[in-house]
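Just one protein chain is left out here, and the rest sit where they should.
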Amino acid sequence: MDAGLDKVDAIWEKEVAIVDGIDISGPWNRMFEQRVVWEYTPELIDKVAALPGAESFSWCYQCAKCVPVCPVDMVGDYGPRKLYRKAQTGVDLFTSDDLWLCTTCMNCVRVCKKVVDMVKIMPAVREQAVLDGFVPEELQKAFEDTAKYGNPLGQSQRKRAAWTKKSDVPVPIMKDLKRPVDVLWYVGSYPSYHPRGIDAALAAARIFHALGVDYGILGREEKDDGDSQRLAGETGLFEMLAEHNISMFEKYEWNLMVVTGPHEYNAFKKEYKQRFGFDRPIQHYTQFLADRLDDLKPLLKHEVPLKVTFHDPCYLGRHHGEYDAPRALLQAIPGLELIEMGRCRENGYCCGGGGGGMWLDSFTQNHTVMRLSERRVLEAAAYGAEVLAVACPFEVSRFEDAAKSTGNDQLRVLDILELLDMSMRGVSA
Amino acid sequence: MNIVVAIKHVPSTADELELNDDGTNLDFDEVDFVLNEFDEHAIEQAVLVKEAAGGEVTVVGVDVIEELDGVLHTALAKGADKAAKIVGDIEPPINSHTHARWLADAIGEMGPDLVLTGVQAVDDLDGQIGPMLAAHLDMPYVGVVTGVSASNGSVTVHKEYPGGVMAEFEVSLPAVIGVQAAEKPPRYAPISKIRQMAKSAEIEEIDADEDFEYEGCELRQMAKPVSAGHAEMLEGDAEEVAEKIIALLEDRGLL
Partner (left out) sequence: MSNDILVIAEHLGGKVADISYEMVGKAKELAAAWGGQAIAVMLGSGMAEQAGTFASDATLYVDDPALAEFNPEAYGRVVAALVEEKSPRLVMFGSTSVGMDLAAWLSVKKDMPCVAYVNDLTVEDGELVATAQIYGGKMAAQCVPQGDAAVVSVMAGAFPADAGRGSTAAEQIASPADLSDLKVRFVQMIMPEAGDVDITAEEKLVAIGRGIGSEDNIELAQELAEALGAELAASRPITDAGWLPKTRQVGKSGVTVKPKLYLMLGISGAPEHLEGMKDAELIIAINTDENAPIFDVAHYGATQDLFDVAEAMLEALE
């Protein structure tokens, strides 16, 4: 391939070489001319690396450290290293199904000596694919719903605060409060609309109320953070939502923002800051509550005698280094026994929901032997856990479905908020 | 081929609708406007015809609440070539007769070969705009169409009847076609692309003939329909609801 040759430094080799009268002919000579060593064509690698943000794709030197830690590789035949190798052999990542399998969990970047950053490469390539119209149908529907309704569940924007009607404690909405608050609670789409997400939101409301937190939510003025849509390639949608949310954040006076979900945490703390200069104090709820453990502990009156294991959310753990706050909360619950799975903390497994995976379930299923969530549930069950505790709103429904589909109905999936609430109220599991 | 798509910005019925104080129409301050869903199909069909037969697609609509730009940018991102909006001292509700007259004025100037529009819209109280455009432009009309293919000065269309029956017509151009559904589901326009359009695209502005007034109907009253009854709601969680349904079926010997 001529185009390829241009880019490769040709190496020449002589069959016969006599230097200073000494015959040094032989196969060990690599420094002279005569034979061309062909390199694989780098075109498809360069095509990826040419995108802003995706430059590191070409740095890969095929050491393969990323493959065994890739959660998708564990249930399929996908690995970051393989993308580079496939590109060498003519697979165009822009139109390959591989493009949609990465959950941006970041475990590969953790071990990569060359810092080949899939968390940046994937959104860059996907953005181009989205513009070119190569989008899996189910993901496109999530984009459309988010664009139309402000949330990927396709629920009415006007009903975003409808869950508060189910709350037995007041849930103040900023628009009605008309005064500054200490804490702005960004609830998030799944806690606002998904039935199991609402359970966690209701628990959070009770905990905040019991702690006497002066807080408010945005209600109908809140829209999805858009970060997972960005990671799935819809940058414009992300920007549109960011502009909306930031204008709402700035409309009211508050000191600290608390978010229910790690993806929102990443969105506001990192992406909104870097791209839009939104720079305000933000905490994930586990951090916020862990900071108030002294006030919280006396409220945790009832035993929750359960064997609990914790699944580190990728976007709280690896992406932001927070491993201790959720564990501190779980350990504060009387009677609760916390056990760790093999894949925890820095090497925590992925639920499959990140980077757009939340809306690619059927697509991914066709490329894996089991769902990532199923793999994780099997691990939790193998460790004898009665409860798989989570701290990300994507995970409850994913793991509950997985518990059912793998025949592990005995394994309960609960948000840490729900466990705290159980201990606070004495509601039995 | 010069293809024009006539679109309508209509109240969204996704949410609870509220009436104005005198109960003669919606409280338009409290309602979102969306592109008529059938017009989404008309746009898609227009782009499909263009892709198959070549030509240019222009999308035109009345800017009822001064928020049509977003709709037009989306159409451009989906493959339309030009966009135009009819502007003036306009406030909702704008009835179909006025819509049709203004659109026909604008479209007549564009010299189209083919005019596509959604077969109906949620606010068509005084009739659908497709046949009205045809009457104004003196063109033939076929509506409830689910497929359009163009060839030498005519289009072949499939018109739907009940029960999955369809009639095939050949229609000489220029003509107006009322689209029920495009051959393919409307494509997704990435917001990234729409935002590019919002920055770069020019939208032509056409003045509405504000002297035109249609007073064919006096809208006396609008209200939520009085239903003969309401379903008996089955309460409880999913399991309880399931049990209740099964009990109902058993009672009636349906199991």
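Chains here go by letter, A and B, matching the order in which they are written, and residues are numbered from 1 within each.
By our rule, a residue touches a chain if its C-beta (ideal position, glycine included) is under 8 Å from a C-beta of that chain, and two chains touch if they have at least 3 such contacts.
Note that the structure is a prediction, hence the values are computed from the model and not measured.
Q: Which displayed chains make contact with the chain that has been left out?
A: A, B
Q: Among B:Q45, B:T74 or B:Q128, choose the residue that contacts the chain missing from this document, as touch is defined above.
A: Result: among the candidates, B:Q128 touches the missing chain.
Q: Check each of B:V171, B:A189 or B:A208 against the chain that is not shown and name the one that touches it.
A: Going through B:V171, B:A189 or B:A208 one by one, B:V171 is the residue touching the chain not shown.
Q: Could you please point out the chain A residues that touch the chain left off the display?
A: Given the touch definition above, chain A has residues 137-138, 141, 195, 362 touching the missing chain.
Q: Would you write out the residues of chain B that touch the absent chain, in ascending order?
A: So the residues of chain B touching the unseen chain are 11, 13, 16-17, 19, 26, 96-97, 100, 119-120, 122-132, 134-136, 139-144, 156, 158-172, 175, 178, 180-181, 185, 215-235, 237-239, 241-246, 248-249, 252, 254-255.
The criterion applied here is as follows: only the chains that are shown with their structure count from here on.
Q: Touching residues of chain A toward chain B in the complex: what are they?
A: That would be residues 127, 130-131, 133, 135, 140, 143-144, 147, 149, 156, 158, 233-237, 239-240 of chain A.
Q: Considering only the defined contacts, which chain B positions touch chain A in the complex?
A: It is residues 14-16, 187-188, 190-196 of chain B that touch chain A.
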